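Note that this complex is displayed minus one protein chain, with the remaining chains in position.
Labels run A, B and C following the written order; every chain starts at residue 1.
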Amino acid sequence: MSNTIGKLFTVTSYGESHGKCIGVIVDGCPAGLSIDETDIQSELDKRRPGNSTAATGRREDDRVEILSGISGGFTTGAPVCLMVRNKDVDDSDYEKIRGKLRPGHADYTAHVKYGGYQDWRGGGRFSGRITAGFVMAGAIAKKALGTIGTEIFAHTVEIGGIAARTTSYEEIKQAVNDPLRCANAAASKRMNDLIAEVKKEGDSLGGIIECIAVNVPVGLGEPVFDNLDGELARALLAIPAVKGVEFGTGFTSARLKGSQNNDLFRVEKGRVITTSNNSGGINGGISNGMPLVVKVAVKPTSSIAIEQDTVDIEKMENTTITIGGRHDVCIVPRAVVVVEAMMAVTLCDFAMRAGYIPRVIK
Amino acid sequence: MSNTIGKLFTVTSYGESHGKCIGVIVDGCPAGLSIDETDIQSELDKRRPGNSTAATGRREDDRVEILSGISGGFTTGAPVCLMVRNKDVDDSDYEKIRGKLRPGHADYTAHVKYGGYQDWRGGGRFSGRITAGFVMAGAIAKKALGTIGTEIFAHTVEIGGIAARTTSYEEIKQAVNDPLRCANAAASKRMNDLIAEVKKEGDSLGGIIECIAVNVPVGLGEPVFDNLDGELARALLAIPAVKGVEFGTGFTSARLKGSQNNDLFRVEKGRVITTSNNSGGINGGISNGMPLVVKVAVKPTSSIAIEQDTVDIEKMENTTITIGGRHDVCIVPRAVVVVEAMMAVTLCDFAMRAGYIPRVIK
Amino acid sequence: MSNTIGKLFTVTSYGESHGKCIGVIVDGCPAGLSIDETDIQSELDKRRPGNSTAATGRREDDRVEILSGISGGFTTGAPVCLMVRNKDVDDSDYEKIRGKLRPGHADYTAHVKYGGYQDWRGGGRFSGRITAGFVMAGAIAKKALGTIGTEIFAHTVEIGGIAARTTSYEEIKQAVNDPLRCANAAASKRMNDLIAEVKKEGDSLGGIIECIAVNVPVGLGEPVFDNLDGELARALLAIPAVKGVEFGTGFTSARLKGSQNNDLFRVEKGRVITTSNNSGGINGGISNGMPLVVKVAVKPTSSIAIEQDTVDIEKMENTTITIGGRHDVCIVPRAVVVVEAMMAVTLCDFAMRAGYIPRVIK
Partner (left out) sequence: MSNTIGKLFTVTSYGESHGKCIGVIVDGCPAGLSIDETDIQSELDKRRPGNSTAATGRREDDRVEILSGISGGFTTGAPVCLMVRNKDVDDSDYEKIRGKLRPGHADYTAHVKYGGYQDWRGGGRFSGRITAGFVMAGAIAKKALGTIGTEIFAHTVEIGGIAARTTSYEEIKQAVNDPLRCANAAASKRMNDLIAEVKKEGDSLGGIIECIAVNVPVGLGEPVFDNLDGELARALLAIPAVKGVEFGTGFTSARLKGSQNNDLFRVEKGRVITTSNNSGGINGGISNGMPLVVKVAVKPTSSIAIEQDTVDIEKMENTTITIGGRHDVCIVPRAVVVVEAMMAVTLCDFAMRAGYIPRVIK
């Protein structure tokens, strides 16, 4: 396994769904960053289930514990180890299906890769629950980015094919107050109705999340292999269920002409800007100072209540599976803050590499 | 800059569009791999321009020179340094537009990041020409993957909105014989007509490339941060003009229900397979033994002959630009072998990390 | 900071001397390795103070807690997070000297590097206490190396200028039973007397530790920059107070002729061996199958009870310091198991890179 990401600002993830805890070590964080439990807790709270139709019945307090690296309300320059304990662990549903591969999950690949030794309870290391660690790391990264004015906000732009139009960044920033993290109230209502309906069927839904970063310095990204878009894509694809990433017009740009897709440069108030932002703020793998815009495709939740064909890997024979347990019908709303976190972690690393964020915050 | 990719099988890129050469160092390649100039040249030839309406008028022989690491027809275990010289360098077109930012290019971001010291001729380090190095590295990776039976083939699935349907992998493998790398002759014809038309307008086109790998071992990928999909995305986004990446059903999966998108497991001839492949061969960031399927969105070529608004960065004032030089109307056909190369490089690294490809080929 | 070491078998250290805990994450450990608390605890116990004249009065239970990555007595392939809590924390001695730079310590360099935000209590992140984490990681590495028969043992070869001669590896392995980790009983007695004497003076002593690994596979090490000796040196110099590293005859070889220092090759029982081992088992940065032999120089403990000149960094003025607290007169005995741990961690990483230790232990 390879559970560390980042070059100067590095994040190491640990913990399993049904083990003792979920956690993260943030190493390379600048010293002197003002941060406490509240900053981290408020981000974790955005990820908690139970506040919408879409979410799992599993209840976790997810109270952050700071184990190291923060002293007197400031980072010390030492590795910051953070942890949330797993409390609401119920293995019984999983015992029933032991050995049966859950379609869409990593049960089979993990079984082969780890020789059957993997912790299979609740998906173990492959559970969406590990993203609690991502969010804690993201909280620190957001704070560090805040010192240079960079702000990140994501929102639900599509669930089950229902799209949500938005007209301004101010509007998008309000998405955090919507249970589905959707900035368009009418769309949110329709999404919610669809989710309720699909829940009754025992089925699940996917969707699309858009993430935006503003006040991004020009020059983040290290071509040709540590491109800003490449590293962002890698970080975002570490979120379970993400199956696609596009920047700016992305796949749509494949159908445009150069004259339609090119962003034209202009000088405005002494700064170079572009009059459109089809590139999503990235040219040649480097941020250009315009808002960063990335979209991720989230597949429908793999765990569904409907009976499915599958294989019992211990007996190596065909069988069927009906997944009980408590699952989100649609993880999109809870993944929104996770997307923000991975964006923050990546930008923070590049901002340190480019020297925008110093080694000591003054 | 950060011009190395891979952990055990690493690729370091060097060279500029209008400098002396373009090259690559492949380090960590297994010893005892049979390879010579021909193997590398045949891949380079697939990338050469000039054999379709779509391509630039720039003519480069692109003859590979092996500088180190191969002796007597076999890799020695030492770093393999490869080079193609730049011959057909014409700076005059670029001199005319010096200081003017070419819309869609990295001129502005490079200018800020490298303080005006970047080699701006022909895009310098940001030119598509550096992908000649990627292709040379890919040639070695393909050879190494060949020792375990893994095969990679990509093709054009869309240009300018014209989609090409295919029905079998055998058909897709024939795409290499089509000037547009399109496996569907009728679609290729329509694409070609559209390219010819857009060329007259002085405009450009984008498209979509699909890449497939078959006989991929189960277990490639190192979650949670070195996922197979994450690393592939990063590698593919290093190709200039790629703006989106999706695996399997990708963005389409966001509109499906779990019951539609889940791939069901079955035992077939003693092996576990899935009856569909919506995941694109990846579960939980790890290959599941089904064909790997990834699509990349290629934006329309940024260099167009149409006059565009822009900024003169030296004078910091608004102006217009008309780009001469020789450019591909659509780079999709030439990028097909580059996509294969980056897929090969990534898979080879993971196959070494998982122990499928040994340190010495016997 | 940069608290991760290793490429495939990676160790990330966290925690501070006077914080909540000291810990380590071992990532990339093969799945299926049989290990439990006892295996780790027995190594930690070798490092505990209080069992010799040389050691500090600080009493820590140092009970290991496994937070993740081990289930049912086997590693799962997921990151293994281990922790020992700090219990016997007494800040009062440190409060008295706050702001005064302790000679020989990292107080000054940490102050500059972390802008005064570093946790200065007890040396914080620079305390020898963090090596408890190294020892826990070493316990896992030793277990993994055990699966291929590699064995590691270190011992005290010199304290305060008193050298201990040994005649066999069997004798050296008994050093673990000596309070000073010295395999020569007579020398141990003399060292102990010297330590008692120096303790009365309020002064401290240094020494030399030799570490040996037997049954090391041929071929560990990745030239030219990830040499076995280079990576070992780096790992050993991470131990506070280590100021020099030499392999085989080391600095002595500088005074020998080639004809004296070269190890001659012979075939013995179908294996290639050398008739001497002046190289310390390493040729060209790669293990040659002979015992690995490395020596490290440990400087005298920096904390002494004698008054010393120094600077008050907050007032930027000259002053004096008398260090109270509880300190080892000589850390050599306690460092012996730490040296073994760093050797184990490094060899385990290389054994995985070379394919000797597989990804799943069967």
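Here is the rule we use: a residue touches a chain if its C-beta (ideal position, glycine included) is under 8 Å from a C-beta of that chain, and two chains touch if they have at least 3 such contacts.
Predicted model only: the values in this text are computed from it and were never measured.
When the full complex is taken into account, the listed residue touching the unshown chain is C:Phe126, out of C:Phe9, C:Phe74 or C:Phe126. Note on the undisplayed chain: of the listed residues C:Gly73, C:Gly161 or C:Gly324, the one touching it is C:Gly161. In the complete complex, the residue from B:Lys46, B:Lys100 or B:Lys113 that touches the missing chain is B:Lys113. The chain not displayed touches chain B at residues 1-4, 10, 12-16, 19-21, 23, 25, 27-28, 31-32, 67-69, 71, 74-81, 83, 110, 113-115, 117-119, 124-125, 359-362. Where chain A meets the omitted chain, the residues involved are 7-8, 353-355, 358-359.
Residues of chain C that touch the chain left out of the display are 1-5, 7, 11, 13, 101, 103-110, 112-113, 125-126, 130, 158, 160-161, 198, 201, 203-208, 218-219, 221-227, 229-231, 233-238, 240, 243-251, 253-267, 270, 272, 274-275, 279-280, 283-288, 297-304, 306, 308-311, 313, 316-318, 354.
Here is the rule we go by: only the chains that are shown with their structure count from here on.
Taking the mean of all protein C-alpha atoms as the reference point, the chain centroid lying nearest to it belongs to A. Averaged Cα coordinates give chain A a centre that lies 27 Å from the centre of chain B. With centres set at the average Cα position, the gap from chain B to chain C is 46 Å. The centroid of the Cα atoms in chain A and the matching centroid in chain C are 38 Å apart.
Along chain C, residues 359 each make contact with two or more other chains.
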